[in-house]
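Sharing a structure with you now.
All protein chains but one are shown in place.
And now, chain A:
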Amino acid sequence: MQVMAGASALVATPGVVVRGHAAPSAPPHTPVFFNDAEWKFLNAACARLIPGDALGPDAVALGVPRFIDLQMDTPYGRGQLWYMHEPFVEGPANLGYQLPHAPCELYRRGIAGANAWCLHHEGSDFAGLPAARQDEILTMMEKGEMAFDDIPSDMFFEQLLSNTMEGAFADPVHGGNVGLKSWTMIGFPGARADFMDWVDQYGVTYPLGSVSISGETA
C-alpha cells in the first residue's frame, strides 16, 4: 500500500523532521453548483476567512471553494442529514437551527443577500471590495448585523465558516487542503494513525510528515 511504503521510507531516518516539497496551488475547478457570481463571492470570502500569511496559504490556494462546491452535491449539501420536517418555527438561538433550508440553499440565499447588501451600501459586489472592507463586512455578517431578505446573516456566516474550516483541514481526498498544507502548518500527520512507538517518547517531536488516506504525502 502506498501509504505504508511512504511511511516506512520515512521511518528510516528517525529524529529528522521531514517536511514536504512545495505544494501546487489548487487546480482549476469549474463549479458544479455555484454560478459565476456565487463562485466569485465564495472565492473572495474564503480567502478572507483563511488569509494567506507567513504560516500558510489562503483558503483559495487550499482548494476550499472547490471543496464547498463538491459538498453541495452530497446528502449533506442537500440537507439529507438533517431533520427537515415541518413546521419550521423560530425560537431562541440556543435551541439550534430551525430554518427550512439545506446547506446548498443557505449558500444560494446567503450569497445573494450579501451581494445585494454590498451593491446597495458599497456600490460593488462583495468580491469587488478591498480586503479590509471585506473583513468588516464579514464581521457584521458574523454578528448578525446585516439584514438579508430571507435568512439571518449570521446563520449564513456560520455555514460558510464551518465549511471553510472543514475544507481547509479535511483530508485532501475531499477537494481541499491542497498539498496537505494545512496539516503541515499545524503538525497534524493525517492518516499516519500509528503512534505505538511514539506514545511515551516524551518531549521528542514526532518526525514524520503528513499523509493523506490517498497515499499523497506533504
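Keep this in mind: a contact is a pair of C-beta atoms (placed from the backbone, for glycine too) under 8 Å apart; a residue touches a chain by one contact, two chains touch by 3 or more; residues count from 1.
Everything that follows uses one rule, which is that contacts and distances are computed from a predicted model.
Engineer: Write down which listed name, "Sugar ABC transporter permease", "Spermidine/putrescine import ATP-binding protein PotA", "GMC family oxidoreductase" or "ZnuC protein", is the UniProt protein name of the chain that is not shown.
Structural biologist: Per the UniProt record, that chain is "GMC family oxidoreductase".
Engineer: For the chain that's not shown, point to the residue among A:42, A:161 or A:178 touching it.
Structural biologist: From the options A:42, A:161 or A:178, the contact with the absent chain belongs to A:161.
Engineer: Of the residues in chain A, which ones touch the absent chain?
Structural biologist: 3, 48-51, 53, 55-56, 74, 76, 80-85, 87, 89, 91-98, 135, 138, 142, 161-162, 164-166, 168-171, 173-174, 177, 182-183, 185-191, 193-196, 198-200, 202-203, 205-206, 213
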